[in-house]
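Here the complex is missing one protein chain, while the rest keep their positions.
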Amino acid sequence: MGIVHGDEMVLNIGPQHPSTHGVLRLKVHTDGEIVSKITPYIGYLHRCFEKHCENLTYEQVIPFTDRCDYISSMNNNFGYVVTVEELMDIHVSEKVEHIRVIMAELNRIASHLLALGTFGMDVGAFTPFLYMFRDRENILDLFEMTCGARLLYNYMWIGGLSHDLPVGFVEKTYEFLDYFEPKIKENDDLLMYNKIFIERTADVGVLPPEVAISYGVTGPNLRGSGVQWDLRKDEQYSIYDRFDFEIPVGTGQMGTVGDCWDRYWVRTQEMKESIGIVRQALKQLPTEGDVQELVPKKIRPPKGSIYKRTESPRGDLGFYIISDGKPTPVRVKLRSPAFTALSALSAIAEGWMISDVIAILGSLDIVLGEIDR
Amino acid sequence: MGEYLQNIWASISSSLVGMSITLKHLLLIRKGNVTLQYPEEKWPRPERNIGFDHKDYNVIRSKLHVDMDDCIGCYKCARACPVDCIKIETIKVPKGTDIGTTSNDTKKRLLVTRFDIDMTECMYCNLCVYPCPEECIFMTGGPNSSKHPIDYEFSEYNREGLMYPFATVTQEEIDRYTDSETPEKPAEKEETA
Amino acid sequence: MIHEQVLKCLREKFPGSIVETEEMPADFIPIYQKNWAEIAAFLRDDPDLRFDSLQCITGVDLGEEGMDVRYNFHSMTHLHKIEIRISVDSENPKIPSIEQIWRVGDWFEREVYDMYGIIFDGHRDLRRILLPDDWEGWPLRKDYETQETFHGIVVPKVKEEWE
Partner (left out) sequence: MVVDNLMQWFESWTLWEAGSPLLFLIVVVIAGVPIFLLMAVNALVAVYAELKISAFMQDRVGPMGQGPGLHAGKWGLLQTVADALKLLLKEDIIPTLADRKLFIIAPFIIFVTPFIALAALPFNQNLLIADLNIGVFYILAVGSISVIGIIMAGWSSNNKWSLYGAMRSAAQIVSYEIPVALSIVSVIMLTGTLSMQGIISYQDGTTLGILPNWILFNNPFSFIAFFIFFISGVAEVNRTPFDIPEAESELVAGFHTEYSGMRWAFFFLSEYANMLIISGVAAVAFLGGWHSPIPGFLESPGWSLFWFISKVGMLIFIMMWFRWTFPRLRVDQLMNICWKVLLPLALLNIFGVGLWGLFVA
């Protein structure tokens, strides 16, 4: 391929394009179908999150973190409150910890469902996308039942939670998990093991582990490249050390380690692990206790700074917070996993066809709300 | 050659597996259907019962509502709002004047002449609800949900419709207190619910 | 402890690179910017340190104390981490680029440049990343003034009062 070189054509994929997962613009140089150079342009969704934070109190920042990675708001809340709590040296109660883990893992499933569905749609399969959205709705129902919102929850507070679990939540969650487990297999049969899908994704967009680390790619994308790195295990936070779960890593079952198929596969396996974590947490969940008893009256972290990472569905979600003892932070920096993943796009997608670029972009699972902040 | 045939076989078998799944859904649509015919049917409001204090406390965040009878004009909700969508103005009433008590038996000291909420700016974070000492601002479905219908569609034909004025004070009352106490304060626009 | 180890290594290999104070901070290492690129390469390649992952670059404007660029490193092999702070002059903010040592530095440095106007020497493609190319000013600096108009659109300074 690519023996005959004609003039290159410059193609703008986005900002309005069905497969850019938001408003992303890719300036693509193409030689026929082959893409020779990709330049991503971001910032169409820039909402001055960091500037906002400098003018808000610590608890007012939480609803803004929701809007960064709007697919997994719970995990963003989680990352932020864990960071501020460490800065303030607050230790929350057992019940709060358990509920947080349940919510974060449920949201991880919801986020992965969306990622897999849209990836499927990028390679042309529409039906799995709707199956996954159907299941995601059930998780959103659980969230709505808990905190009244379906997408942007503002559920976790510094030192507690905004609402206690409603009566019947545990049963409904078990019901959902029982319903959902067979659906993963169905979706896998329908899409992941389909020969056309394997052809489209195996060996495509290989992200070698050293490149991935150099580009700061984390989360399922890094694990797809065969690196066993998960903050839930490696840099333990909250109460993740109490749960028994595996970290799936890509093995190159259908092609090379680190191809699009591996990234897809890692996400499906992670959903299964998350189900296991939710089950364990539900079993251990303490019933007594007020979820707001430890919420401080005034949130004024001591002078200092902290960088803390948590595992969001897209990878290491880092918060760098500088406090000067006032109720508003001096600086909140959000280190977004999708930002680094997108920066690796041009390294792995050059030399592939246009259709592959779309597939690779889908496999990286980017959320523009978080990239642009 | 073996791989070639294997590939063909894999294509055929995996295609048949996929097709059987979609066919199963096609045939079992009566059982599997998840569509809601929206305007006719509505999504059931999730039941919420947190057990202790509020038996029917529903947390659905659909629209902010203020019970003006209970508002003491403490500005706590306005301060908690990250996007400043609550606008409050108050007038101090002379000492000893009785302008009523709230349902928590707190004496009101300020006359709330303006209490506007701009729902176009609201980000439904619920942060204004918690600091309220009188529990009088809440997302509909809050503590007094029995009094207010819970609805998802607060749709309006123009933007002004989404700015909800809650203040119930009449011009007469404003005049009565502004004349005696703070004459320099400009008269507020009248808001009648 | 990795913190002491890094301090020791840096004092040996790059004498005078660390900002020596009476009480050395316990959770980060302040260094001078002059041979930062070499130090960075050393941090990545030294077999005992091997900070192969650059976690985050944070620009900070501390007002009168000047500006900081803070690097959070992590080692995937040894599972240890370190924070390095480099002060830059607010008037003439310049710092050596580490974009070619950790590729992720490319976008991180562009972001810091975008928000603080800190120029990364040796960066091959230092453009604004989140804001439009023709945006004026560096928004996250404390002395930032919003521009009056942008392409003929008036930039509202205070939120419009709605009556």
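Per-chain residue numbering starts at 1, and chain names A, B and C are given in the order in which the chains are listed.
Everything below uses one rule, namely that contacts are C-beta pairs under 8 Å (C-beta built on N, C-alpha and C of every residue); 3 or more make two chains touch, one makes a residue touch a chain.
The shown structure was predicted, so the numbers you read here are calculated from the model rather than taken from an experiment.
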Completion exercise
Contacts of the unshown chain among the visible ones are A, B
Handout entry: Selected residue (touches chain absent from view) among A:24, A:38, A:103 or A:123
Key = A:123
Fill in the blank from the handout: Per the touch rule stated above, chain A touches the missing chain via residues 1, 9, 11, 17-19, 33, 120-127, 130-131, 134, 190-191, 194, 196-197, 199-200, 353-356, 358
Exercise for the section: Extract the touching residues of chain B with respect to the undisplayed chain. Expected result: 8, 15, 18-19, 21-23, 25-26, 29, 32-35, 37, 40
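Methods note: only the chains that are shown with their structure count from here on.
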Completion exercise
So, in whole Å, the Cα centroid of chain B is separated from that of chain C by 41
Practice task
Could you tell me the distance, in whole angstrom, between the mean C-alpha positions of chain A and chain B?
Solution key: 28
Practice task
Provide the list of chain C residues touching at least two other chains, using ranges where the numbers run on.
Solution key: none
Practice task
Flag every residue of chain A that touches chain C in the complex, lowest number first.
Solution key: 42-43, 46, 48, 50-51, 54, 211, 213-216, 227, 229, 234-235, 305, 307, 309, 316, 318, 320, 322, 330-331, 333, 335, 339-340, 343-344, 347, 372-373
Fill in the blank from the handout: Listed in rising order, chain B residues that touch chain A in their complex are 7, 10-11, 14-15, 17-18, 21-22, 34, 46-51, 58-61, 80, 82, 123-127, 130, 139, 141
Handout entry: Residue ranges of chain C touching chain A (in the complex, touch as defined)
Key = 52-56, 58-62, 70, 72, 76, 79, 83, 102-104, 106-108, 115, 128-132, 139-140
